[in-house]
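One protein chain is absent from this view; the other protein chains keep their places.
Should a chain be cited, it is by its letter among A, B and C, assigned in written order, with residues numbered from 1 in that chain.
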C-alpha cells in the first residue's frame, strides 16, 4: 500500500520540485498540498509544467487535514516551520522540514544568524539532521528530520571525510560557493529580476550567511572537530545548481593516497556521491539529479587541498535529499524515485 | 554654451540610459534628475556603474525646478507623462516624451489599447512623432516630441520604404518581435525574475499590444497607406535588444531591384540605419548603439518579402533616439554623442 | 523479457538524450552504442552526467554487432543514415532514424534542400513517418520509421487539425520558430560558441531550411491539402526548446468554436499534446518532457489565427518522439518511459 504524503508550503520552488519527484515515486501518494498564499489555485495554474499530470489544488493548511498522512514535508520559508512543527510532532506525525528552523542545536545561534527569535526551541533536540551519507543510523527512526541547507550539503560532503580522518586543519577553511538564482526561492525582488541578475555576479552575506553555523555545527557533529569556516556565497546567472570551491590546509605530511582513501572509505557505497577523479566536476552533470559530484587536488606550494563540489540546489540541496530521507524513514530503497 | 537638460522619471532603465548618453554628450549638461520613488537617493546608489562619474541626486519633481532648462526629457511609465506635459508645454518648454502618451492621434484609440483615459487629449495634436529618418522636417521646430516605441521603431524602419513606394500589400502584415527583458522596465514581477525568464520564451499580448495602433498610425502618416498589422511580441532571455521578423506580401511583379532601390532611396543618407546585404542582422551587432540594422529576402514561393530588423531597445528604441531628436531640435549634428 | 536496443550515432545530443530515456525505460535494454569518432571512449567520459549509471563504451559500428537487437535507433547527422539503413532493412531489422534522410518522399526534393544526392532513394518508400498523433495506424507495423524533424513537429501539431478540417488557407502560412542552441547538435563552430551566441538572436536559412519541404509534405499527407509555408528559424540563447509562432489566414466565417472543436477532435486522447487555453505556452513548461503545448488566438482584424507551440527539441523533437514510436512498434503503452 502506498504511503500518504502531504506538503506544507508547496507553492515554492522546493515544494514544486518535491511534487515532481513524488509524482514519479512508485510507493507514495500526494494527498494534499498546502500553500496559504495560493489557496484555491490549481497546482498546474502556478506550475503549468504539471498540466495534465495532476488535478491537485493548493489548500489552506490546518492540522486536521493531515491526520491520515504518513509523513508531512514542510517547504516553508525560514521562520515559518516553527509555527506548525510542534503540533505535528505532538500529534505523532513524521515530519521532514526542508527549511532552516530545526537544523541548529541552539536557539541563540539561530537568532544570531536568522535575525528573529526561535519560537519552538524545545523541539530543536528532537530534530535529526537529514544528511543520509553521514547520519544513516538515526534517520530511519527519526520523527522530525531537519533537511540540510543547499550550500551546506555542497560543503559538508567534500569536507567531512577529511575532517573526520584528521587530514586537514579544521580552522580557517575557505568555502566560496556559487549558486543559481532559484536558490533565492520564488520571490519577487528587483535584484532577482532577469535584467539585474543576468550577465553579472553578486557576492552576498559574506561571512554572515545563515549556513555558516550549520556547516560548523555539522563538521563538529559528524567530523568530530570544532571548526571555523569562512563562507562566501555568490549568485550567478544560471537557474539551478551550486558549485563550491573549498580551500583547506593539509595537516603535516598528508599524502594524496590518504585523501583518496578517505573519500573511498565514506563514499564507495554512497549511491548519490560521485568522485570525479582528475576531472573537475561541473554543475551541468548533476542538474535535475540527486548526485553530489566531488573533485579535488593537492596544491603543494601552499600545502592546501582544493575541493570542488556540485549539486542541484533544488534536488540534492532540497527536495531530492528530502525524498532520500523519506525513503530511509519508510524502509524503502534509498534511491527509490530518485534515478 | 551648453544646453541645460533635466529628466523626469530618471530612475528607470530608459532614464539611466539617457544619463549614460548625455554624460558623454559634449554640448549638454544634465542639471537635475527627477524620480519621486527614489527622491533623495544618489544616482550612483541606484545605478552603481555611475560611481565616480556623477554626484547627481534624484529629486521630487516640480515644474519650477525646470524653468531654466532648455529641454526636458520624460521617461515615465505610460499614463504618467500626461500629468506633467500640459504645464510644461503651456510654459513654453521643449519636451521629449519617451513614453506612449503622445504617440497616437486619437484619445479613443489610446484608451482602447492603454486601458485608461487620456487626461491631456487636447495636447495630442501638438506632438511631433520623433522618428528622425521619416520626420526630419518637423522635428527641429517641434516643441513636444513623442519618441517612438521600441518595437515600433524596429517595425517602421524596415516597412516604411516598402509601404511608401507601394511595393507590398499594406494589410495582413505579420510582425513577430523578440525583446530582451529590459524592455519590460525596471519593474518587479515574478514573471520577470531570472528563474522564470531564463531558458524560456514568452509570447504576450498577441494582437493587443499597445504598439499595434502606433505602427498602423505611422504606416499611414509616413507611408501614406491605411494598413493592418498582426503584431506579436515575445520575451526572450537576453538583457537588451529587439529582433523583428516581418512578413509581407509583395505587390504584383515587384523585383529585388525595386526593393533595393527603395531602401537605398530612404536610408543611404541615414546615419543610423544600416542595410546588412546578404547577411541577416543580429542583435549583438547593435547592442549599446543607436543603429537599426535591416536585412531582407524575397521568398518567391509565397510571393512574400521577409524582413529582419534589430535595434537596442534602450538606445535606438528609447534613449538614443531621444537624443537623436534632441540633436535635431538644437541644430546639433544628428550623430553627436551617439557614436 | 526486455527488448534489445542499440544506437548508431550515440555520441551526439540526440543520442545522449535517447540513452537517458532508455536507461529509465523498464522494458528495453541498451546493448551497444556506436559512434565512430568516439569509439573506445566510455559514455560517461563524453557525458559525465552518466557517471555511475552506465559502463557502456562507444564502439565502431558494423552490422554484425546488431544482429541480435530488436530495434536500432540511428542518430547520425543528415546524409549518413542512408549509408547504413539499406543493409539493416534488408536484414529485416526494425529501424528508427532520427535524422532527415528518410522523411521526404522524393530524392529530388531531398537533394534540393540537403544539397547532396540521396544514395538510398529506393528505400524512401519503405519509411513510415513517425508522428504518432497523426500516423498511429501505420507506425506499429513499420519496419523503418522516419522520426520527424524538431521544427517540423512544432509546426505540424498545431497546423494539422486546422488544415485537415479546412479551417485555414493552406497557402501563405508563416512559421517563425525559435530554437535553443542544442538544436544545432554537438558541433564545433565559432557561431555556436557561447560568446557569439549569448545575448543575441540569429535568423538563418529563411525560406530555404530543409524542414520546409518536410512540413509541406506532411501537411499534404496528413492534412490532405497542398500547402506552401514560409518558414524562418531563429537561434536564441537557451540550451533546449523550440517556440513556434504560426500565422494563418482563416477560411470564411470560421468561428472560435470550430477551432476549439478541431483541436479537441484530434488531441483529446493524445497523451503528449496539451492545449493551454487562454495562456500562451512557454518553453520551460515542456523542457525535459515529451509534451507539445499549443495555444492559439483568433485575430479578427486580419482574419488570422495566431498559433503558438512549444516542445523540447531533444525530446518531443527527437529522442522522446523516437521512444514514443518505439513503444507503438513494440506494442508497449505509448507513454512508457516518457513521464
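Note that a contact is a pair of C-beta atoms (placed from the backbone, for glycine too) under 8 Å apart; a residue touches a chain by one contact, two chains touch by 3 or more.
Just so it is clear, the model here is predicted, and its values are computed rather than measured.
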Residue in contact with the excluded chain [from C:78, C:182, C:304 or C:325]: C:182
Hidden partner chain, touching residue among A:4, A:176 or A:225: A:176
Contacting the left-out chain in the complete assembly, out of A:45, A:282 or A:334: A:282
On chain B, residues whose C-beta touches the chain left out of the figure: 24, 48-49, 51-53, 199, 274, 276, 279, 282, 284-289, 291, 293, 339
Where the missing chain touches chain A, by residue: 171-172, 174, 176, 178, 180, 196, 198-204, 206-207, 228-230, 232, 234, 236-241, 243, 245, 247, 249, 280, 282-284, 287, 297, 299, 301-302, 304, 306, 308, 310
On chain C, residues whose C-beta touches the chain left out of the figure: 13, 180-182, 184, 186-190, 192-199, 237-239
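Rule of thumb we're sticking to: only the chains that are shown with their structure count from here on.
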From chain B, the most remote chain by mean C-alpha position: A
Closest chain to global C-alpha mean, per-chain Cα centroids: C
Distance from the mean Cα position of chain C to that of chain A, given in whole angstrom: 37
Chain B-chain C separation of Cα centroids, rounded to whole Å: 39
For chain A, residues that touch 2 or more chains besides their own: 199
